[in-house]
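Note that this complex is displayed minus one protein chain, with the remaining chains in position.
In this document, chain identifiers A and B correspond to the written order of the chains, with residue numbering beginning at 1 in each.
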Amino acid sequence: MQPLIEVRDLRFRYDDGTTALDGIDFDLFPGETVAVFGANGSGKTTFVLHLNGLLTGEGSVTVCGMPVNKGENLTRVRQKVGLVFQDSDNQLFMPSVLEDVAFGPLNLGLERDDAEARARAALDEVGMAHAWGKAPYHLSAGEKKRVAIAGILAMQPEILILDEPTTFLDPPGQNALIELLDRLPQAKILVTHDVDCARVLASRAVFFEKGRIAAEGSVEEVVARFQWDRTALKRSAGSPF
Amino acid sequence: MHIPDGFLATPVWATLDVAAAPAVGYLARRAQQGLEQSKVPLLGVMGAFVFAAQMINFPVGMGTSGHLVGAALLAYTLGPAAAGVVLTAILAVQALVFQDGGVLALGANVINMAIAGMLAGYLPMYLWGAGRRRRSAIFLGGFLSVLTAAVLALSELLLSGVAMPAAMLRISLGLFAISAVLEGAITLAIVEALESINPDFVRQPQRSAGWVMTGAGVAAIFLAVVGVAFASTNPDGIWKLADVTGIAPHAKSLFAAPLADYQMGLLQSVWLRKAGAGLAGLGLIYGACVLCGRLLARQRGA
Partner (left out) sequence: MHHVVLDRWSRGASALHRRDARAKTLAVLVFLIALATAQRSFVALSACYFVILAAVVVAAGLPLGSALKRASVVLPFTAVFAAISLAAGEPMRAASLIAKSYLSALAVLILVSTTPLPELLRGLERMGVPRYLLMVTQFLYRYLFVISEEAQHMRAAAQAKSGSIRVLFNRSKFGAAAGALGVLFARSYGHAEGIHQAMLARGFQGTFRTLAARAFNKADAAFVMAALIVLVGARAAVEAWI
């Protein structure tokens, strides 16, 4: 099976010279959901920003057979790879829900009526069809996240990347989101701290540490390993000496 | 100082609306630089920032409080063209949503604050921002941006025959001077705070801002300085200046006729009649500078 995303030896430095990614190899296959764990600053978000060409590093990133660092591929790559950002307010920048969800299809060159139809269908898929005329600041965090996902679905991507999707959501909101993601057929990458979310959705996990992938395996294996580090800390803090 | 509707005489607000429209169009074209709209979110968000920052009150005394106007700060961080667009957007939202400033008076408020005030604020940075006098330039810019806008607003009110005895005029100017000093201090403090967060936030003054901007900025400051001098002691000196430049008789005939129908009762005072004509003359100088600059810029294909 050909991987949808193929990353080989990806390296990236920030402007001030610090290494953000230090040789990442990664594959994403159709139908699978991969959880990406790691401490803040370990390079997880920097990594996913390379997958749709928002950042360009050394090494190779290939999406559906297309190399991502070639300028002319970018629009096609961004149609295939749907990125849902952590901050929904930055993602819902149009005045109304419908206009925002239609933003992607319009950029892809669809005619206005087709774009609107796609947008409505996507809103329906996430259960937010009734909110089409609302302004984004009237929505709850969970509703904003759903609309953000609709905005991506309207582009008919093959891959969904979600950066910390359950942060800012209350438990009912988190459950609703997990249920929604479970229903969606696309291959997914979940950057998350939410272990329960990963347990339900992900078939595989990777653990980022200082710009490298330090562990790979099933969710339970990786989780056990990084929870082990925290449990060790707890034990020594409680030590009587 | 946002002028509401109902204050300005019709020739004044109408002329300023007509003058503001192409000026704003010009600034929008310069800010956009081609068909690129990717900076729109940055400009919009910075406008929201200034809006939010303006809600913080700094007491000025005598029951009034000042707040960051932000014209100079925006010019230093976004460049003058983008700053002009953002300030116009801010004024539009203030007028429409908050009814702070009139809709017919929007042209006047835009010229006072978003164009003249902003350019007057940018000029010191443009001239001295790269050297040792940078901090003074930033302070002076903030100061001039508020004072210029205030003097223009006061002169527009005077021209419209709004009652303003000399004492009130001096008090107003005094209060505006205090706000201007505050603006200079706040702007400087914020610029220094920004530079410690990320030096790239504040632009290096670009010589390529063009002499259209410089010319208009100089004219604006000229107006402010002259306006203050005039209001404080020497209306006759300004009258002589207007006479000498030959503007005065034209100004009088231009404004005397239509304004006669309006209740300019207070202009019976000789002092204020001179004020009206003198300021009208200065306004015409300013307008001529901007117009010439624009026409020449177009010729050069700027």
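One rule holds in what follows: a contact is a pair of C-beta atoms (placed from the backbone, for glycine too) under 8 Å apart; a residue touches a chain by one contact, two chains touch by 3 or more.
All values reported here derive from a predicted model rather than from experimental measurement.
Taking every chain of the complex into account, the chain not shown here touches A, B. Shown as candidates are B:104, B:120, B:138 or B:173; the residue that touches the absent chain is B:104. Considering B:19, B:95 or B:173, the position touching the chain not shown turns out to be B:95 (whole complex). Residues of chain A that touch the chain left out of view are 49, 52, 54, 75, 78-79, 82-83, 85, 87, 89-91, 93-96, 98-99, 102-104, 106-108, 112-113, 115-116, 135-137, 151-152, 155.
Seen across the whole complex, the unshown chain contacts chain B at 4-7, 10, 13, 24-25, 28-29, 31-32, 35-38, 40-49, 51-53, 55-60, 68, 77, 85-86, 88-90, 92-93, 95-100, 102-104, 157, 161-165, 168, 182, 185-186, 189-190, 192-194, 196-198, 201, 261-263, 265-266.
Everything that follows uses one rule, which is that only the chains that are shown with their structure count from here on.
Between chain A and chain B the centroid-to-centroid distance comes to 47 Å (mean Cα coordinates, whole Å).
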